[in-house]
Every structure is written in structure tokens, then in C-alpha cells.
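First the structure, then my questions, so here it is.
Every protein chain but one is kept in place in this view of the complex.
Here is chain A:
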Amino acid sequence: MGSNWDWQVFLQDPGGEYPTYFQWMMSAWGWTVSVALLALVIALIAGSIIGTIRTLPASRALVAFGNGWVELFRNIPLLVQIFLWYHVVPAIFPVMKGVPSFILVVLALGFFTSARIAEQVRAGIQALPRGQRYAGMALGFTTVQYYRYVLLPMAFRIIIPPLTSETMNIFKNSSVAFAVSVAELTMFAMQAQEETSRGIEVYLAVTGLYVVSAFAINRIMAFIEKRARVPGFIVAGGVGGGH
């Protein structure tokens, strides 16, 4: 098989927007990174809010809302959620018509991941000793203040390892965007395979780019983890799972 490889396929002209398959692939990589990073921003914001809400004392309605959010976004497959955003939401809310599928995929992936990040944020806050909450109260902090100054800074440091795997998951999960024709890597791989019949070369290159992206994320998060470490604390992670 090895002698049959033809890497020059990447120099061919796909006869479209891009002069070569290589340039098309690089653009697709850009779309993958954009989808993943924007979804990550949404997931972090929504996940932090929902996760925090679920630990608030004496607010049953908010806790129930947070729990409902997590169950809703966790129990529907990502692909189905993407179809919901793409087909169903614009039909029910006409305002959403004309929103490009790129944005809809970002929203779908972002909210899907927010449920998982909310779980981790909640676990991180609940892993802190109760005394920290009481200490904040004893200092006369309001609820917002002791969350802002005492609980959240510690909780976010604790959950960096599971957040790392979630960030890598976002990159991998962005591949599902092919289903609504976002021009990302998987879409490129399927189309280039079809056009050139050089599936192995195309898939190898695309797989390589996914691995490179995931590894880069891993290194960035390791750097953040190192810089954010609290001296004297053995930080334990380990809320993993899923892909």
C-alpha cells in the first residue's frame, strides 16, 4: 500500500474557490478552529453561570432550572441538537432565519458543552470545604462577593484538568458540523475523498490536523494549569468521561 501513496493530490486544483486541495484544507482547518473556539466561549460562559446557579443556597427555582438545563442538553445527541438548531429553531422563531449555519453550529456545540462544563463547575464548587463558604460569610461578604472572591477562584483552578479534556472534546465534536455543510475539516475530508479517490492521504492529513489541534490545546491548558496553581494545594481533578 505504501508505494501507492500519492501526496501530490494536495497540489491538485479542486476547481473551485481554492487553487489547491492543500489551501482548501487549511481554510477548513480555520473553520474547525473557529467553530471550536467560539463554541468554547459560549460553553464556558453558559456553563459557569449554570454550574454556579446549581450550588446557590436557598434558591430552589434556580437550582431546578440549572438541573433542567443540564439534563436537557446532556440527554440529546449532539447531531440531533445541531439539526434542532438548523431546521427547527429557525422555523419556530422567524428571527433566526438567515442566520448562517456556522453560527447555528457554534450555538449548538456551545450549549451542548455548557451542560458538561456546568457539571464540572458544580462539582468543583461542591468539592471545596464548607468552611470556605462560611469564612466568606463570616467576613460579611454578600453571596455574590464570597462566590466572586472565595469560591469561584478556587473552584475554577480545581477543575482545570476536566476542562482540558472538555476543550479537546469541543475540537473533536466540531467535526459533527459537517452534517449541516459547514466547510470544516470533516466536510473537506468527505468531499476531497469523493473527488480525488485518495481517501487515505486525505483522511491521514485531516486526522493529523485534529491531533495537532488537540495537542496544542492540551499544552495551552497545561501552561494555564501551571500558572494558576495555588501553592500548597494538591489539586485533584478527575470528573472525566464521554468523548
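To be clear about the criterion, a residue touches a chain if its C-beta (ideal position, glycine included) is under 8 Å from a C-beta of that chain, and two chains touch if they have at least 3 such contacts; residues count from 1.
One rule holds in what follows: contacts and distances are computed from a predicted model.
A.B. asks: For the complex's missing chain, which UniProt name, "Lipid-transfer protein", "Glutamate/aspartate import permease protein GltK", "Dihydroxyacetone kinase subunit DhaK" or "Anti-sigma regulatory factor"?
C.D. replies: Options "Lipid-transfer protein", "Glutamate/aspartate import permease protein GltK", "Dihydroxyacetone kinase subunit DhaK" or "Anti-sigma regulatory factor" considered; the missing chain's recorded name is "Glutamate/aspartate import permease protein GltK".
A.B. asks: Which is it among A:M26, A:V41, A:L72 or A:I220 that touches the chain not included here?
C.D. replies: Looking across A:M26, A:V41, A:L72 or A:I220, the contact with the absent chain belongs to A:L72.
A.B. asks: Tell me where the left-out chain touches chain A, residue by residue.
C.D. replies: Residues 71-72, 74-81, 83-84, 87-88, 91-94, 168, 171-176, 178-179, 186, 189-190, 193, 199-200, 203, 206-207, 210-211, 214-215, 241-243 of chain A touch the chain absent from view.
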